[in-house]
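Here the complex is missing one protein chain, while the rest keep their positions.
Right, chain A next:
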Amino acid sequence: MSNVARQTWDVVVVGAGGAGLRAAIEAREQGLRTAVICKSLFGKAHTVMAEGGIAASMGNVNARDDWRTHFRDTLRGGKFLNHWRMAELHAREAPDRVWELETWGALFDRTRDGRISQRNFGGHEYPRLAHVGDRTGLELIRTLQQRVVALQQEDFRESGDHEARLRIFQECTVTRVLTEGGVPGGRVAGVFGYARESGTFLVLDAPAVVLATGGIGKSFKVTSNSWEYTGDGHALALLAGAPLVNMEFVQFHPTGMVWPPSVKGILVTESVRGDGGVLRNSAGRRFMFDYVPEVFRAQYAADEAEADGWYEDPEHHRRPPELLPRDEVARAINAEVKAGRGSPHGGVFLDVSTRLPAAEIERRLPSMHHQFKQLADVDITREPMEVGPTCHYVMGGVDVDPDTAAATGVPGLFAAGEVAGGMHGSNRLGGNSLSDLLVFGRRAGLHAALHAGGLAPARRPRAGDAQVAAAEAEALRPFGGAEQAGGGAEPENPYTIHTELQRTMNDLVGIIRRDAEMAEALERLAALRARAERVAVEGHRQYNPGWHLALDLRNMLLVSECVALAARERTESRGGHTRDDHPAMDPAWRRVNLLCALPEPAAGVRLTRRGLPAMRADLLDLFEREELAKYLTEEELT
């Protein structure tokens, strides 16, 4: 074991996006020695890409807004499959989390009276998203990054060491969560990983580990997600013995770029529609009026005049249907393209050029303006964009306790942010992720600190040498891939397997799903898993992307299997899960969560059903009975 560096910390946070950094700040402020470990450079995590804003019912633009309204919108968006307690905590605590950022130096756009400005977004009843132009994620991550630095400066003044109590291990990848005795479900003992730069291994011993690794989009061909999104935290949790919930719910954002091919999937922020942009088909029709589903009829405009009136006078007009929740808009675009009314490159038109003056577009949507000009030679102040659905966000994730963010079944393991499940139900509203990161990141950090602080040093579990050696052998396997393949089988190229996986998920478990296709996907995934065993890489361990991808494949394949299994099981359509063969929403299914677990790693993923906890009565009372009747069963209503 001489070549594995080993250090002891109180709390280890895996991930340096919004959730991870907020967790780390909290754990450090609780007085615990905290290490953050992340795959890319500090400040580059996926959160940096978030554009539109962060949802919090501060009521700065419309004073009627409050946490109850935010809670209601969140449940409607998730089609009532959300864990109600998470949605409640989220709605109640989001404003404090945003205001706190200001005390750390964040500079949001302002209202006329000097408060934080808030913008409209799909599914939110009032203007609710705090933002900085269309680069809100950058502001969020930079503020948290600078807060980390501020704490490090404090420690430096006290101890002469910036990293005494808070250290970032950047460009390091965790490949295993270590547990007591090396068994799934054992108490957390730390993490095992490698440094990308040198290829050397490291173990961080710690009794509390927070997973904050983000999402899974890189298993799909067309996605807005970066290379980091290989579902690592999802897989790490499964392998450590913690189940995942709601994995069938994957959000396809309605507006990704479609042209040129090299940028296909890159996000076009929903703010374009929030600020007045409209969707049209090849015949010039604003087709979203044709797709307002029954459950939302009461809240959305029936014609263009009413919709256009809403931007100026929301009290007396219903909302434009372009601002329906994302799943509805994505399906509508899909249907228009299928019906032959798409744009030249297989999308539809998103037009803001005829809706706002050019200067206003440049002010409100600077990075969209830049992105289209630079990458597609399109000037969005003069012409429409072409857009289509892109894989964007996973609602499913580690099953957690709402109050503490503790993962089910593994003491000392916590999860927050996109890697955690439950909060968003079957579909996430725009802006609700950034707030989720802060609310539950803080809670995870707090409870990880309480967990670690409550254990006397002698009582901390420690991973044995055998467990570390096994993790090391697993990580080195691709270098011996060819020999291990045996039987004369050809070694496999990790890039090829990745490409085939992406195509499989995109084509067979994508935005519209059918039983037979998912069955085929599961077969293909099994074949890819077998081939992935034979992956071989060239070169040495120093900054070797081929090797890194080879190791990520385990995670992507595991998570994809969960998505396909759960999606095949749920025979209804709800939120981010649309079944061509079961197009209706079924109240009986609303009471069911699907859990994926890995009790015997060799035996594959096991799927179980669990009842959704009943909502507290005072929260149920926030809805009209008429509305509840659209979602709940007869039995629940009485």
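Quick note on the criterion: a contact is a pair of C-beta atoms (placed from the backbone, for glycine too) under 8 Å apart; a residue touches a chain by one contact, two chains touch by 3 or more; residues count from 1.
In this text, contacts and distances are computed from a predicted model.
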Which of "Cell division topological specificity factor", "Sarcosine oxidase, delta subunit family", "Amino acid ABC transporter substrate-binding protein" or "Succinate dehydrogenase subunit B" matches, in UniProt, the chain that is not displayed: "Succinate dehydrogenase subunit B"
Candidate in contact with the missing chain, chosen from A:Ile266, A:Val398 or A:Ala449: A:Ile266
Candidate in contact with the missing chain, chosen from A:Asn62, A:Gln299 or A:Ser367: A:Ser367
Hidden partner chain, touching residue among A:Glu197, A:Glu523 or A:Asp581: A:Glu197
Omitted-chain contact residue, chosen from A:Gln152, A:Thr230 or A:Thr408: A:Gln152
Interface with the unshown chain - residue positions in chain A: 40-44, 46, 48-49, 58, 95-96, 99-100, 102-105, 107-110, 113-115, 117, 132, 135, 137-139, 142, 146-147, 149-150, 152-153, 156, 162, 197, 226-228, 259-263, 266-267, 367, 370-371, 374-376, 493-495, 499, 537-540, 542-547
